[in-house]
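Shown here: the complex without one of its protein chains, the others still in place.
And then subunit A:
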Amino acid sequence: MADKIELTKKDRLAVAWRSTFIQGSWNYERMQNGGWTFSMIPAIKKLYKTKEDRAAAMKRHMEFFNTHPYLASPILGVTLALEEERANGADIDDVAIQGVKVGMMGPLAGVGDPVFWFTVRPMLGALGASLAIGGNILGPIIFFVAWNIIRMGFMWYTQEFGYKAGSKITEDLSGGLLKDITKGASILGMFVLAALVERWVSIKFTPVVSTVKLAKGAFIDWTNMPKGSAGVQQALQDQASGLSLTPDKVTTLQQNLDQLIPGLAGLLLTFLCMWLLKKKVSPIVIILGLFVVGIGAHVLHIL
């Protein structure tokens, strides 16, 4: 062999782009295998010239594969490095390549789920949604743009990292770095989730706890108000100085709860849902149940 065949940056970009579609033929038998092979094709074309070699390469990549779709990128990078060496005559057999893939996919999936599905997406989603609920177009835009920048950056750089590190990556990743990322994401996730529970699980109890007649002078005296704009001015001044608008002070159950711990009801509801989920109650059942509770409680004037 005269020249060393090398995968250029263009080849590696093509693989990265195709890995966007890695879950496209997701199936119950071998999961992401089709998408994985689809992603490897630019490299296979470059590295192997005979039909037999190409067939063999495609066949060995059609084996079972499943991980987090974005964390497939570093594995692709390593596999590209291995395939390149193999095409240049190094002694790397099918078992070695399959071993690297299987060895990496489990631990990496364990990082991808908490980081992307349970931290980044709920956070960006909640940020976007809180803007969108008010009809603000920035909500969807921020979510879409930020998500895709993070995702594409992550996929390309981790694939390059895998390609450069080659098979050494397994040692690097099993070390402190992976653990740190997962733990850091969990800390951030728990912190922000708690804030979201406090702000966005909305329960407003409407029952009136007490109605107290206010003393004269504590509320605006509407009967002795000057006529016209002078009266409006007087009323606004009275209100600004802290006088009540009505002669009764109405306190709802919600106001009492908010004085104690704001968001307590939402927190308790969240804990109830967690407990139900742990008891293997399907989330769908809980969701439908909560709608029923919401309607029922509204009809009974509790919420």
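What we mean here is this: a contact is a pair of C-beta atoms (placed from the backbone, for glycine too) under 8 Å apart; a residue touches a chain by one contact, two chains touch by 3 or more; residues count from 1.
Note that in this section contacts and distances are computed from a predicted model.
Chosen from "PTS system, mannose-specific IIC component", "ATP-binding cassette domain-containing protein", "Monovalent cation/H+ antiporter subunit A" or "Xanthine dehydrogenase family protein subunit M", the protein name that UniProt gives for the omitted chain reads "PTS system, mannose-specific IIC component".
Only one of the listed residues, A:Ile5, A:Ala194, A:Val209 or A:Val250, touches the absent chain: A:Ala194. Checked against the full complex, the candidates A:Leu13, A:Ala96 or A:Leu131 give a single residue touching the omitted chain, namely A:Leu131.
Note that of A:Gly153, A:Pro207 or A:Pro262, the residue touching the chain absent from this view is A:Pro262.
Subunit A residues in contact with the hidden partner, per the touch definition given at the top, are 20-31, 33-35, 37-38, 41, 44-45, 51-52, 54-55, 58-59, 62, 66, 69, 109, 113-114, 117-119, 121-123, 125-137, 139-140, 143-144, 147-148, 151, 180, 183-204, 262-263, 266-267, 269-274, 276-278, 283-284, 286-288, 290-299, 303.
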